[in-house]
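All protein chains of the complex are present and in place, except for one that has been dropped.
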Amino acid sequence: MMQNPYIPYPVDVRDIIVENEAKDIKTFELVFHDEKDRERFAFRCGQFAELSILGAGESPIGIASSPMETDHVQFTVKKMGVVTSALHNLEKGATMGVRGPYGNGFPMKRLEGSNIVIVAGGFAFTTLRSLTNYILHPDNRARFGNLTVIYGARSPGELIYKYDLAAWAEMEGIELHVTVDAGDDDWTGLVGYVPTVLKDVAPSADNAVAVVCGPPVMIRFSLPVLAELGFGADRIINSLEMRMKCGIGKCGRCNIGEKYVCKDGPVFTLEELRHLPQEY
Amino acid sequence: MSDLEQTLRETARRLLTEEQVDLVIGFGQGTLPLRTTPRFIRDPDQVDQLVWNLSCENNLSTYLKHTQGKVGIVAKGCDARSIVGEIVERQIPRENVVVIGVPCQGVIDRQAIEAELGEREVLEAQIAHGQVVLRGADFEEALAVREVLCDDCIVCHHKNPPLYDVLVGELAEDGGDVGEYPTVQKLESWSHDERWAYFSSEFSRCIRCYACREACPCCYCPECFVDQSQPSWIDRGDDLSDIIAFHLVRIYHVAGRCLDCGACARACPMHIDLRTLGRKLEKDVREMYEYESGMSLEATPPLSTFRQDDPQEFIK
Partner (left out) sequence: MSKWTISKSDVSGFLDELHKSYQVFAPLRREDILVLERVSDQDSVVLDFYNTKQAPKEVFFPRSEVLFSYRDGEVIPASLSDERRVVFGIRPCDARSSVLLDQVFDAADFQDPYYVNRRQNTLLIGLACNKPLSTCFCTTVGGGPFSTDGLDLLWTDLGDRYLVETITERGEVLTASSSLLRQATEEDTTAKAEIATAAEQMVSGPSTEGVKEKLDGMYEDPFWDEVHLKCLGCGVCTYLCPTCHCFDIVDEGRDGRGQRVRNWDTCQFSLFTHHTSGHNPRPTGKERMRQRMMHKFNYFVANFDDIACVGCGRCVRECPVNLDIRAVIESITQIGAG
C-alpha cells in the first residue's frame, strides 16, 4: 500500500526560540509522535519540508537542524502570511504536522573533499546553518576541507542563531566572519555588506565550492565577487525559493522551465540556473 | 468588405499614422465560423485585419484595464458605456482613449445556434440579406438574422455609443422600450422557491473558471474577494453554496455599474444564465435611483456615491 504523500506526520513543538530583535523569526524544535515517522523523515542538508497547521494550511520551509541531531528537527520561520502567522501563534507543546523531506538537498558528494565557502545573508541562513553544523560534527569533519562561513544581517539584533555563531567562534575547523550592514553601540564585530566582506576575506577558489543563500540583492553582488575569485559557475551553489503547494512535483506551481523547484531543486548550481529561464 | 469595414480601417490607419494613439483594439477574423477575435494593432499597415460584423461579440473595453499609453478602441453601444464607466471609475484617463464608436445591430447568439443545431458542426457561415446561412459536412440551414441575434440585443435601447470620438457607420434605431425587461419580468413572476431552484440548477454547472469575471469590464480588482485568504471569504471547492455566493457577491459588486453587456454570459463555457441577475439589478438601479450606468462622464454610480443629505427611507 503506497504511502500517501499528502498526509503530514504529527509532531510536537518541543521548543520555540525567538531568533531576532523584531521577534518575527522563530526556530521551532519539533519531535515526531511516531518513531517510524522520524525514520521516514531521514533527510539531507538543503532539503525542506511542508509545515502543516490544520486550518491554516502548509508552508515550505528549509530544514534548519543538522541530520546528525536525530531526536528532533528544527525549522526557522519568518512570519509572513497565513500559515507562518499561525505557526508563530503556537505555544510550546502544541501539535502540528510535517510533510517531507523534499527537494534534492546540497550535493554532498561534490562538497566532500572540497573546501567549502558559505555565503549567507539574513534569514536565508537556515539550511546553510544545517550544512555548517553537519560539516563541523566530529563524525563528518574529516571528509571536508577548509570551512569558511561569511554571514551577515541588517543589524546585530537581526542575526539569527546567535548561540551557534558564539559556539563556532570558539571552534577550530571553521573560519567565521559575521557582519552587519549597520552596527549599534555594543557591536564590536565587522560592519559591511556581505559581498564586501566576501571580497575582503577573498577565500581561495582552489578546490573550493561556494554555497550562497540570501536576499536577491546580496546574491546579485556576491556572484561577481566569486567569479573574480575564480569560482566557476558549476562551483557556486544556490538554494531557491518558490511558491509551492504539493512539494512533490504534481501541482505544477513551482517550475522554472522544465525543472520543478520542489523536486529538481531547490538547490541548483549557477551553471544549472544559467540554462534555465530567468523566471524566479 | 463592407463600407463600414472600409471606414473602420481608414479610421484606424489615420489614428495610428497621425500618432493620435499607440494602439488600436478592434476585431479581426476569427479561426472558426461565426467568430471574430480581438486584434491589437500598432502598425498602420495591419489595419486591414480589422473586420466588422454580427460576430463582434466581445466587449473590448475589458482590455483597457491593462493597456498603457493612448488607445483607440472599437466600441459598440454597450462597450462604449463600459468605457464611460471605466473613465468615471478612474481606470483609464479620458485623454488616453479614442473611442471609435460603431452603432450596433446586435450580435449573434452562438449558444442558441449550438442548441438549435445539436451535434451538427458548422464549417462555414455566411451572413447576407438578413439571413445567416450555416453549412456543415452534410447539411445547410438558413436562419433569419433576427432569429439568431441575442434576445437582449433585439430589445436593446443603447445601440448607439453614448460616447465616441469618431463615429463609424450610421446611427441605429434603438429597439424596444426603455422599461422592457422580458427575462427579468419572468424572474420577478416566480416565487422565491422557484427562483432558488432555477439558479441552483444553473450555478451547479459552474466550474469556477472565472471567465465571467475576467470578461467583465467592471471587474478590475487586483485581488478578487474570491482569492483573498486573510480572511478567506468563501471556499474554492465545488460546494454549491460557495459557488452561488461567488456569483451573488460578484453581481452585487458590479451592481449600479453593470450595464448588462452580456460579456459574462457569452464567456461562460457552461452556458450558465449569468445575465438575468445582472439585468435585474440594472433594472432595480434604474427604477430606484433613476440612473443608467455608462451614459455620462459626469454622473457617478449611485451605490458608490454618498451625500450627506441622502434620504435613508428604506432603512428607517
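Every chain is named by a letter (A and B) in the order it is written, and numbering of its residues begins at 1.
Keep in mind that, in the parts below, a residue touches a chain if its C-beta (ideal position, glycine included) is under 8 Å from a C-beta of that chain, and two chains touch if they have at least 3 such contacts.
Every value quoted in this text rests on a predicted model; they were computed, and no experiment measured them.
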Review point. Touching the left-out chain: which of B:Asp3, B:Glu194 or B:Asp235?
Key: B:Asp235
**Study point:** Contact with the hidden chain (one of A:Leu54, A:Ala169 or A:Ala182)
**Key:** A:Leu54
**Study point:** Residue touching the undisplayed chain, where the options are B:Glu114, B:Glu141 or B:Asp174
**Key:** B:Glu114
Exercise for review: Sort through B:Thr62, B:Thr276 or B:Ser293 and give me the one touching the missing partner chain.
Suggested key: B:Thr62
Exercise for review: Against the chain that's been left off, what residues of chain A make contact? List them.
Suggested key: 2, 4-8, 10, 54-58, 80-81, 84, 95, 97, 241-243, 245-246, 248-253, 255-258, 263, 277, 279-280
Practice item. Provide the residue numbers of chain B that touch the chain removed from this figure. Key: 30-32, 35-40, 58, 62-63, 66, 111, 114-115, 119, 121, 123, 137, 205, 207-211, 213-215, 222-223, 227, 232, 235-239, 266-267, 269-271
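One rule holds for everything that comes next: only the chains that are shown with their structure count from here on.
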Exercise for review: State the interface residues of chain B toward chain A in the complex, per the touch definition above.
Suggested key: 229-230
Revision key, fill the gap. Listed in rising order, chain A residues that touch chain B in their complex are 81-82
